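Structure provided below as structure tokens; questions to follow.
Missing here: one protein chain of the complex. Every other protein chain is in place.
Then we have subunit A:
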Amino acid sequence: MSTKTDKIDRLGELTAAKQDEHGVSLWTEAFRRVRRNPTALVGIAILVIFVLVAIIGPWVAPYSPTDFIGKGEVRSGQGIIPGPSAEHWLGYDHQGRDELSRLLVGARQTLLVGIISTLIGLTIGALVGGIAGAAAGLGGRVGRAVDSVLMRIVDMLLALPSLLLAVSIAALLGASLTTVMIAVGVVSVPIFARLLRGAMVAQANSDYVLAATSLGVKRTKIAIGHILPNSLAPVIVQATLTLATAIIEAAALSFLGLGNPDSATPEWGLMLAEAQRFLDIRPGLAIYPALGIIITALGFTLLGEAMREALDPKLRK
């Protein structure tokens, strides 16, 4: 090799290295792009506020959310529920509890429901999808059979309307907050499973898998070490988006009376369900938790969409 071409090559590398100084991996690069995206920033801001409220809610709430302090003033049977006042900014709920305090404290339950049910769906879905994807991509005839069986089960789950599925699970397990989490989680299992499996099957045909195979790397190692890390991006985006739908679905289940029947622990979906009876007297009682749910879901959706854009290699500049 002549020294001249060597130098040119070296020069090219130096300049290339300089441009790349900050970027390390696909993920670092993606987060950098998320940070530069104004929509994502709005989403993140909403979520930060939401999480903050969920954490410190019980301490900043002006009253106890379970105290019937306005019991004397509320006559819900006769259509009297006092509205906002200086002491109670959002007024009382139908049983005379401070609405603002219930909203602030309820954020935590709502966040927990969203996160836990998404985690349930993600864990089971990723497990099923991961096994099916690895089997389909690398397992030969037996693998294809395993993949077929797993995916047909997933298809059956997917064929059921999600609300019907959730309602049946909730009915089976009895109404409670745990039931809501499980029901919402199970509904999202097939989505995660299909997504991860599809991504893994697509990756299994890529050149780097062929190259790794040509070096004698074992199949399990290829599946876990090579294919899986390349298939995670869509799953993570989906998880973010599922947080939004999980909160909404959990609220829907609570609304249908399948959530925690005990209204002592406030939860936005339950508050919404209880407020429906007094929609004509005090529509605010329904609007406040509904707004909370909508804004939070919006936050997750904005962030999820921004992450989808950031992680999509086709949109990279």
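Definition applied: a contact is a pair of C-beta atoms (placed from the backbone, for glycine too) under 8 Å apart; a residue touches a chain by one contact, two chains touch by 3 or more; residues count from 1.
Methods note: contacts and distances are computed from a predicted model.
S.K.: UniProt name of the unshown chain, from "Aminomethyltransferase", "Sarcosine oxidase subunit gamma family protein", "Peptide/nickel transport system ATP-binding protein" or "Phenol 2-monooxygenase"?
M.R.: "Peptide/nickel transport system ATP-binding protein"
S.K.: Taking the full complex into account, find the residue in A:Thr39, A:Gln95 or A:Thr213 that is in contact with the omitted chain.
M.R.: The missing chain is touched by A:Thr213.
S.K.: Could you tell which one of A:Arg36, A:Lys71, A:Lys221 or A:Arg277 touches the chain left off the display?
M.R.: A:Lys221
S.K.: Touching residues of subunit A against the unshown chain: what are they?
M.R.: 1, 5, 8-10, 12-13, 16-17, 20, 23-27, 140, 206-208, 210-218, 221, 225-226, 229-230
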